[in-house]
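Only one protein chain is missing; all other protein chains are in place.
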Amino acid sequence: MNKYFINIDGVETPIEADFGGNEILFKDLGRDEFVYKFITDDLLLLRVDHKNYLVKAENVHDSDMKNTEFLLEHDSKSYKVVCKNELEVLTEKFAASRGTTKIKNELISPMPGAIVKINVKEGDEVKKGDVLIVLEAMKMENELKAAANCKVQKVLVEEKTPVDKNQVLIKFEV
Amino acid sequence: MNKYFINIDGVETPIEADFGGNEILFKDLGRDEFVYKFITDDLLLLRVDHKNYLVKAENVHDSDMKNTEFLLEHDSKSYKVVCKNELEVLTEKFAASRGTTKIKNELISPMPGAIVKINVKEGDEVKKGDVLIVLEAMKMENELKAAANCKVQKVLVEEKTPVDKNQVLIKFEV
Amino acid sequence: MFKKILIANRGEIAVRIINTAREMGIKTVAVYSDFDRYSMYAKLADEAYHIGESPAAKSYLLADKIIEVAKKSGAEAIHPGYGFLSERAFFAKMCEDNGIKFIGPHHTAIEDLGSKTKAKQLAVKNKVPVVAGTEHAIKDAEEAKTVARKIGFPIMIKASAGGGGKGMRVVRSEEELESALRMAQNEARASFGDDSVFIEKYVDSPRHIEFQILVDEHGNAVHLGERECSMQRRHQKIIEETPSSIMDPDLRHRMGECAKTIALAAGYYNAGTVEFMVDKDKNFYFLEVNTRLQVEHPITEMRTGLDLVKEQLKIASGEKLSLKQEDVKFTGAAIECRICAEDPDSNFMPSTGKLSYIGRNLGNGMREDTGIEQGNEISIYYDSMIAKLIAYAPDRKLAIEKMARALNNYTVVGVKTNISFLMKLLECPEYIEGDYNTQFVERVFLPRLEETKAVISPELQKALSIAGILFKSRNEKSFNGRTEKKKSKRGGWLSRKELHN
Partner (left out) sequence: MFKKILIANRGEIAVRIINTAREMGIKTVAVYSDFDRYSMYAKLADEAYHIGESPAAKSYLLADKIIEVAKKSGAEAIHPGYGFLSERAFFAKMCEDNGIKFIGPHHTAIEDLGSKTKAKQLAVKNKVPVVAGTEHAIKDAEEAKTVARKIGFPIMIKASAGGGGKGMRVVRSEEELESALRMAQNEARASFGDDSVFIEKYVDSPRHIEFQILVDEHGNAVHLGERECSMQRRHQKIIEETPSSIMDPDLRHRMGECAKTIALAAGYYNAGTVEFMVDKDKNFYFLEVNTRLQVEHPITEMRTGLDLVKEQLKIASGEKLSLKQEDVKFTGAAIECRICAEDPDSNFMPSTGKLSYIGRNLGNGMREDTGIEQGNEISIYYDSMIAKLIAYAPDRKLAIEKMARALNNYTVVGVKTNISFLMKLLECPEYIEGDYNTQFVERVFLPRLEETKAVISPELQKALSIAGILFKSRNEKSFNGRTEKKKSKRGGWLSRKELHN
């Protein structure tokens, strides 16, 4: 049996569970039996106490996916499920005690497309919500906006050029 | 370019073709271009001179399949396509000159099922069309009949037992 | 209305029932055998319970087990679908005894109508025309001989509890009688757990026409018109359609009234089907009542706009019929084809295997009822139906055109199917004219098929040649143990370069 700590949609108290075989023991919630089948890599048919759940994982193939966060869809609703084993919880506590912090300092292309327009240049101060770049994809123009007030360090693309998904378009000063 | 000899549905004169890349040169029939995609192992989308052909191979997974005989289905009609390369034609001519002959001397189960009834025993003389065995499969009783007049050498199964596809049920004397 | 029902069935009819239940806000409980653990219907239901091994006798026929699941899951009613326990009076009674509503008739009505002999007696009493023959189960071969001599050969042996052509044998002479009787009894026992059979005069080349009825618990009945089911092979329906080409309003009215009469006389309620034979002179004879939903019910739904499962649920929950006979409107023409895993070139031998590919193109005017998905398996345990295709159009000609188009675009890889056979049937002049009877397929169509030889155009000759070479090359690569085979298995592209390198 392996111990897991699970947190669904940011609820305060995580669920603890001992997991093994086709049984699971939830701390405070009791024991359950289940059967399941992976219909595809991302689609799971799960039957708990005879009830069917068709659960789709929406982020399994994201390249930056960590194996502790799952965006799961069931009955057309999405839930963020954070699921850690004992080792991961320990590692995290250790990292937190050393005070690691990360800030997003890049504008990333959310999808493949072509740059129609760039509204900023190196050194510009931008405000949250400003349109930085207009990206055309699937016959629609999509505006990419600043997520926070910041300063442009470098623009890495040019107008009328194609870009890939997740390509870094602009770097900001932190 | 590789040379092939093709015979469709037992037509007397085989077609000769030189094949390579996305081109084919038919002897007496001219040169054609084509593109194709295997949709599955057994399903081929073929486009010859811009015309679409969805061709299904019906016997690719038969365990006794030779790689010279293809049962192909197109537009809901089936065709037997015999397709040999130069080496195979030569080998065959050699075998024929040595006079090899084969006669089916076994009754084989055409599908998985259960033996309901056996009508013959060792030593019985049977006539073409006689019901030898009644096989139950998919809730239907299927009669397995003798393909020719012959004598039963050995019955290899018993009533009320399950059998697999292609399992030998009865051996005949030749 | 019920809040939760159990479906004591599998496959397409379980999916069909789940769909209507969900549209009505009713929760569904599926039961499954080992084989069906992750089948489409078991996936779609709100809940699913394992009830046993793959053979039906060890799962779907286990009445005790199913009642137990119904109680455990809190299902208020059980829908039996067709086949399995759907026409077993004892099961209806078990439901009643356990306080669970059986979505079907009262068990006494199943007994009276489900037995062909009793049903026939009832018909005679109510002046519904029947064919000459016994009105009770045959005891032994001696009695069979006596009866046969009296009414004269050819005769028909039929299972009392029967349906779907099982336990039926035509006998044309006295020599054949004894063995035919035994086989019919064997099949009847295996299929229905009841080996009683009866005998009647065999009407040559009749049409098989059935009437859909709805009867509520308050004695109200309507008929929803006919279904023409004469396109049969070995008593297995192949194509069904409504309206029938021989029907006229007067005949429809008379047959429909007979259908209602017999149901009401038996104290029947539920949806139900009354089967008739119709001879060349449009005389009709009562055959039997199917006290459950039929496989071919969708064509009636298309032509009347009604949902028959919904009507069943409403009747079972004690509601009165919401429509009277004059409210039933017939619009357009509907045809159903049963796509089965069988090999028409080998005497329609059932074909088993994994369906590695199913390609569909339905679109405008086509409905598909299925319980099968790509990747599923057709097993030896259950029937060989892959899907029912239903075409609906303003008139019969348009419906045939739609069906032909959809069949032509329905591609199944992994088992042999009857699709090409169905297409040839749809194209034959007798079908197009609506001029066929129950003997047509076996006496006229199949012999003709054997004579027909496909003509191959030079273009097709070239295409087949190339196809042969491509399959051959691909196999040679895979025989050599290379990786190309695996790639193509996932349905991905196999470029020319990959193949010929």
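Every chain is named by a letter (A, B and C) in the order it is written, and numbering of its residues begins at 1.
Just so it is clear, a residue touches a chain if its C-beta (ideal position, glycine included) is under 8 Å from a C-beta of that chain, and two chains touch if they have at least 3 such contacts.
Because the structure is predicted, anything quoted here is derived from the model rather than measured.
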Inset, instruction - Considering the entire complex, write down the shown chains that touch the omitted one. - result: A, B, C
Legend entry - Sole contact to the chain not displayed, among C:V15, C:I155, C:V203 or C:I239: C:V15
Inset, instruction - Extract the touching residues of subunit C with respect to the undisplayed chain. - result: 15-16, 19-20, 22-24, 40, 44, 298, 301, 305, 307, 331-332, 359, 361-369, 373-375, 394, 398, 401-402, 404-405, 408-409, 489-493
Inset, instruction - For subunit B, enumerate the residues touching the unshown chain of the complex. - result: 35, 37, 39, 45, 47, 50-52, 54
Inset, instruction - Mind listing the subunit A residues that contact the chain we can't see here? - result: 4, 6, 8-9, 11, 15, 17, 19-22, 24, 26, 29, 32, 34, 36-44, 46, 48-49, 51, 53-58, 60, 67-68, 70, 72-79, 81-83, 85, 110-113, 116, 136-142, 165
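Just so it is clear, only the chains that are shown with their structure count from here on.
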Legend entry - Interface with more contacting C-beta pairs, comparing A-C to B-C: B-C
Legend entry - Centroid distance [mean C-alpha coordinates] between subunit C and subunit B, Å: 32
Inset, instruction - Going through subunit A residue by residue, note those that touch at least 2 other chains and give them in order. - result: none
Inset, instruction - Would you please write down the residue numbers of subunit C that are in contact with two or more other chains? - result: none
